[in-house]
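With one protein chain removed, the remaining protein chains of the complex are shown where they sit.
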Amino acid sequence: MTDTLDKAATDTEVSTVTTMTMASALNAGLRAAMERDPKVLLMGEDIGALGGVFRVTDGLHKDFGGDRVMDTPLAESGIVGTAIGMAMRDYRSVIEIQFDGFIFPAYNQITTQLAKMHYRSGGRITLPLVIRVPFAGGIGAVEHHSESPEALFTHTAGLRCISPASPQDAYDMIQQAIACPDPVMFFEPKARYWDKGEVDTSLVEQKLSSADATAALGRARVARAGEDVTLIAYGPTVRTALLAADVAESEGTSIEVIDLRSLSPLDSATVVRSAKKTGRAVIVHEAPTTYGVGAELSARITEEAFFHMEAPVMRVGGFHLPYPASKFEHDYLPSLDRVLDAVDRVMTH
Amino acid sequence: MDAHGPLSSEGLVQLLTHTGERVEHDTYSAYAADLTPERLRQLWRDMTLVRAFDMEATSLQRQGELGLWVQSWGQEAAQVGSGRVLRGEDFAFPSYREHGVAFTRGVDMPDILKIFRGLQHGAWVPAEHHFHLYTMVIGAHTLHATGYAMALDRDGLTGTGDPERDAATICYFGDGATSQGDVAESLTFAAVHNAPIVYFCQNNQFAISESVTRQSRVALADRGKGVGIPSVRVDGNDVIACYAVTQWAMQHARSGAGPVFVEAFTYRMGAHTTSDDPTRYRSKADEEFWAERDPIDRLTAHLNAIDELPQDFQTDVAAEAKELAKRTRTAVKSWVRPHVLEMFDHAYAEPHATVETERAWLERFERSFADAEA
Partner (left out) sequence: MPTFEQFKMPDAGEGLTEADIVTWRVAVGDTVEVNQPLVEIETAKSLVELPCPFDGKVTQLLATEGDTIDVGVPIVEIDVDPDGEAPPESPAPSAADADAPAPVEQASTPAPVAAPETPPSAPIDDEGSGAVLVGYGVKPGSAKRRARKAEALEPIGGDGDGDSYPVLAKPPVRKLAREMGIDLNSITPTGPGGIVTRGDVEDHAKATSAQTLATYPGDDQPWLESGTSTQDGRATRVPVKSVRKRTAEAMVNSAFTAPHVTEFLTVDVTATMELVAKLKADRDFADVRVTPLLIVAKALLLAVRRHPEVNASWDDKAQEIVYKHYVNLGIAASTPRGLVVPNIKSAHRLPLHELAVELQDLTAEARAGKLSPQSMSDGTITITNVGALGIDTGTPILNPGEAAILAFGSIREQPWVHEGEIKVRWVTQLALSFDHRLVDGGLGARLLADVGRVMEDPAHGLVWA
């Protein structure tokens, strides 16, 4: 990262655009936030000298010290609970839960305390924590390392839940999440950690007040415009959705891809506007379709765009099973073919 | 009591027997040295008022004015004795029974009943009283207290060398809570980070109907020993000892020497809440035994014995107690539930689209009725 900056400084014009992986973008975003505010702390297991199991916190321990980049005891509930106590003295902790499947010991603290403290205190206690969760699958892992538990959190009032799908969004959104006064569940698609993309590091600077950062976090993005079908995705499935749109285009179907970015709140307006335009909607996420985020979107589209719909809203996602062993993974996860099947089916109407 | 393990009276620090005699302790007598008769009278007044409030709240519940009440009856010495030690930036994290601590932290007592009247979940401003809200999830707050203590340390308020500047956190929880994982994790974090926190466990011997023997086979203070921090057992009905031990513990923590575990051995004189029926799991004999060990009675006996409880003082305090009870009753009956739309306030610090949409909908829905307010 430092090499890139040095190089940039020797150019006649300082370019703020670089190509980086999502993991690096997160790293850069965390660094920027820590430089900006001394009250920003990182807490998690193995985030110090190791730099995190995905190297997202690489180099930060060295530059900011063990006080600000804290290797914690192996106790997720303890991490979240002590971070809550520290937030009562204005510390903004960014917690890393090592893997999605290990968030459950902390579920009590997250749902009964973190989510409810602002409401319980009549607005007197603010807990501006960010809980980073490497989530979703596709990395051939053993049990508990490929979960998509986001619906368990979106269903809890008091939390904000977001998921970046690109390095640019990862860079911007981690900083906005830190600036947001509400607790934020930050779901990072681990299968995308090594995807590269262009990141303009200047974009986010102006928009970091509480209000601006929060508002920016809540917006969906039209990743690709289209006319025939609205395809909604977030996190790891945005890439799948864009691939599906390419294939569909070659077959004569024009797909509009929406990257939700924010799960709670949902940017209903963007989604509904698109659904009204195309009259056909398909939602794709790795989490099981049963009782998932797609079900909420389907309900909203039905309530708000019923008379515009040419076909029922379709969802493509995981099956109602514990996440399977990795050899089954690619049959479990929503593939390009399953997405296109849903597209074909809505196109028959 | 001749019990073992968690019900044992062995090694309890005591400075005032249950019949009102003062006794000395090698280590802790020194920490009660500042308790002049004047100060003892203040402690007596504190406990008397707290009990009067507690009894009034109980009556109010029995009269249908509160959905529930959680009595602190019998635990006044542990709460007032420890609470009166706190000063400066010290911060207390209660569970949900620490009305005695609330009193010492300047909470306006009737406010507590807003919770039990069903009007609010949290009824005071923590920062104003250095007293956190009540936490209903058992043991969850011990982590918050630990984090807060870690932050005090970070903020340079621990071991500064200036005792007036130093601060620490005190965290209250019961015997049942010691079984919760979060309590264990709190001790782990506190020990590893050398956090300035006093864990004050009120072993009132029951978690609803379950005896503390269901939570542990050893004295609860051994939990502290388990993570390597100093641990003390004190007679929880002895206000002088509670004061002294807490004084020592807070000074220890404030000085940067690290966490302390204090177990105050007391007795929950009433039921778990007004919905509980203790006759189903404990005996009258048990309750009578502990009634003889009442925290206020023994101080009364002592002050009378040293002729430091003048009648006019008692009369004044009685009048104060009556006034507090009356004021509490009047307040409770005067409260009106706020407008339904206030239910949507404070779910988030910044506007959340779903909440805003739903609030607007409920407003329209309420206005759609023929009998709606104009």
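Should a chain be cited, it is by its letter among A and B, assigned in written order, with residues numbered from 1 in that chain.
Here is the rule we go by: a contact is a pair of C-beta atoms (placed from the backbone, for glycine too) under 8 Å apart; a residue touches a chain by one contact, two chains touch by 3 or more.
Everything numeric in this text was worked out from a predicted model, so none of it was measured.
Chemist: Please identify which residue in B:Gln14, B:Gln61 or B:Thr169 touches the non-displayed chain.
Modeler: Counting the whole complex, the residue in contact with the absent chain is B:Gln61.
Chemist: Among A:Ala136, A:Ala177 or A:Met309, exactly one should touch the missing chain; which is it?
Modeler: The missing chain is touched by A:Met309.
Chemist: Which candidate, A:His155, A:Lys276 or A:Arg345, sits in contact with the chain we can't see?
Modeler: Touches the omitted chain: A:Lys276.
Chemist: Can you list, in ascending order, the chain B residues touching the missing chain?
Modeler: 55-56, 59, 61-65, 67-68, 118, 273-277, 279-280, 325-326, 329, 364, 368-372
Chemist: Please output the residues of chain A touching the missing chain, sorted low to high.
Modeler: Residues in contact with the chain left out: 272, 276-277, 279, 302-310.
Operating definition for what follows: only the chains that are shown with their structure count from here on.
Chemist: Could you tell me the distance, in whole angstrom, between the mean C-alpha positions of chain A and chain B?
Modeler: 41
Chemist: Which residues, counting only chain A, touch chain B once they are in their complex?
Modeler: 67, 72-73, 75, 77-78, 80-89, 91, 105, 108-109, 112-113, 116, 118-126, 128, 157-158, 160, 180-182, 210-211, 214-215, 218, 264-268
Chemist: So in the complex, the part of chain B that touches chain A is made up of which residues?
Modeler: My answer: residues 120-122, 125-127, 132-133, 135, 137, 140-152, 154-155, 181-182, 185-186, 188-189, 192, 345-355.
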